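The complex appears here without one of its protein chains, the remainder shown in place.
As written, the chain order gives the labels A and B, with residue 1 at the start of each chain.
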Amino acid sequence: MDFTLDKQHEMARQLFKDFAVNEAKPLAQETDEEEKFPRPTVDKMAKYGFLGIPIPKEYGGQGCDVLSYIMAVEELSKVCGTSGVILSAHTSLCADPILTYGTEEQKQKYLVPLAKGEKLGAFGLTEPGAGTDAQGQQTKAVLDGDEWVLNGSKCFITNGKEADIYVIFAVTGKIEKRGKFMKEISAFIVEKGTPGFTFGVKEAKMGIRGSSTYELIFTDCRIPKENLLGAQGKGFNIAMHTLDGGRIGIAAQALGLAEGALETTINYVKERKQFGRSIAQFQNTQFQLADMATKVQAAQYLVYRAAVKKDEYVKNPKISYSVEAAMAKLYAAEVAMEVTTKAVQLHGGYGYIREYDVERMMRDAKITEIYEGTSEVQRMVISANILK
Amino acid sequence: MKIVVCVKQVPDTKGGVKFNPDGTLDRAAMLAIMNPDDKAGLEAALRLKDQYGAEVTVLTMGLPKAADVLREAIAMGADKGVLVTDRRLGGADTWATSTTIAGALRNLEYDLIITGRQAIDGDTAQVGPQIAEHLGIPVISYAEDIKVDDKAKTVTVKRQFDDRYMMVEAKLPCLVTALAELNEPRYMTPGGIFDACAAEITTWGRDDLKDVDDSNIGLAGSPTKIAKASDKVRKGAGEKVTPDSPEEAVSYIIGKLDEKHAL
Partner (left out) sequence: MNLEDYKGVYIYAQQVDNEISPIAFELLGKAKELAAPLDAQVTAVLIGSGVKDLCDQLAEYGADRVILVDDPELKDYRTEPYAHALSSVINEFKPEIMLVGATAIGRDLGPTVSARVQTGLTADCTSLEIGDFPITPVPGQEQKKNQLLMTRPAFGGNTIATIACPNNRPQMATVRPGVMQKIEPKKGAKAEVVEFNPGFKPDNKYVTIKEIVKAVSDTADIMDAKILVSGGRGVGSAENFKLLDDLAEALGGSVSCSRAVVDAGWKPKDLQVGQTGKTVRPKLYFAIGISGAIQHVAGMEESDIIVAINKDEDAPIFDVADYGVVGDLNKIVPKLTEEVKAYKASKAGK
């Protein structure tokens, strides 16, 4: 067992760190304050191949691995939680299912531009009545000749209005299971600009305020028959499996937020003076920081382990990384919330002020306990596995 | 077109310089980076590559770990890396360094050689012009802009001076020394990093250098000798006051300057 990064991951980390600090950080405050999608950062990510890190070169990607992609999300999230989730939603929730389930034609048509960064991706599963319970889906797709006709809406969609390519889930029929009727769900690839595909409300959020969270509306939206992703009726499996991967991305986002808050706080307590000495010299500060640092380190190991497990899956699809991903997300998200909260506390009054990064980090952190499976869902996944 | 870019691995002084408790420089605590002027030179070469499809080779001399800057250069888009490393080359001053690098360059084909103006650790700005002299090719220092005419085999450089610049044209092959202001170097790409780590780095030792005499390399072949080296002892701090009001601050300053007849 070896806990040191090899040369390529060390270099990749340095690249992501430099990029995040030089490109994403200067826009982080404005992204949050003005709820503005950080387009300049995303364009630069595209230019340098960040939008296709774990995608094979033959599909326009960088041919790297999940671990390096995860480090990119982590480093971006250290300085800008919004940028982290944009990359995560694009890569894990859109490019990854097309890579895994797409036909060769679909990969050429959709994955290549996604991986090259010419197009941005999004994922539409959640509906007002279907969050944790994916069976609550109302959006329907009906085959009419050579086209699928979509009707319904999706909500809380990251990269909502900014994406170009969407992986969308819809009910395509009913199946009988042990005497009960269940909805048959299928996955589809939908392009922006398709007639009948429009955007509804933009959500005003507590955190990650630049991530363009929109409602997607489908009104007799006709897409070609060949845009069915995977087999008909396999949508639920595709969604769950995609979310397994997505959770590692969100875990990395949470980890980055915690690390960013910790670093910011370490610098702050060394500078901030009270009662004639820096607050770093107070034992309360020291002990709080020790706890924060320990948890951040533990979270990092869990997140990296899940990433490495997914890399093993890429080589051998029999391997499951579902539990590792759930543990990583559960723990990293809770650590992010705890560490950012403590970071605000250690900043005192300044921590509550918008000008200070930890204020934003704490708001950004909360969502990591909720989206792509709440902490409760992660506990269900983990416990189901250990009790089986 | 074939371009060779000479780069150096240097300690990063940007985030401040770290000292040991005894006041000496803590080199280990500082990140090793590609020298900024050299990186701008590399970027200029990569832009020429984008434009003309040039082949870009990066060359460095140093300890084996200096291969890191070659990998970085390859991850940015360079084609090949050459590391010149040998115990016998250690302790070289700029003369011995330039004879060594010139000896390595004689093994390579080049139309254009680009070096940084100077390295942030030594700040001498000597190695580039000295390499050109050893190779018998023209040198244009302090380049703010580099343009190549691939057909006419010329290079046109915006050459910075203290109070002016000149547009200067030279015949290829030529050596140009680049200023960090030349451009904004690109980032590596993730895929470039993975490729660079798998790439073969050509490693040359003393015996691979062409037409270089033993009397011109390493510590022994360096005409300049260090008589004394120390980390700089700075002037001690004077007084520092934290006045309660701007008025108090101003009367303090005026008072002191009056005392010293400095006004």
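The rule we apply is simple: a contact is a pair of C-beta atoms (placed from the backbone, for glycine too) under 8 Å apart; a residue touches a chain by one contact, two chains touch by 3 or more.
Computed from a predicted structure; not experimentally measured.
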Visible chains in contact with the missing one: B
Residue among B:Leu112, B:Ile137 or B:Ile193 that touches the chain left out of view: B:Ile137
Residue of B:Lys65, B:Lys171 or B:Lys210 touching the missing chain in the full complex: B:Lys171
Residues of chain B (touch criterion as defined above) contacting the omitted chain: 11, 13, 16-17, 25, 93-95, 98, 120-130, 132-134, 136-142, 156, 160-171, 222-232, 234-243, 246-247, 249-254, 256-258, 260, 262-263
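The working rule: only the chains that are shown with their structure count from here on.
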Between chain B and chain A, distance of the C-alpha-averaged centres to the nearest whole Å: 40
Residue numbers on chain B that touch chain A, as the complex places them: 71-72, 75, 186-194, 196-197
Touching residues (chain side chain A, partner chain B) in the complex: 6-8, 11-12, 15, 18-19, 48-50, 53, 57, 61-64, 68-69, 72
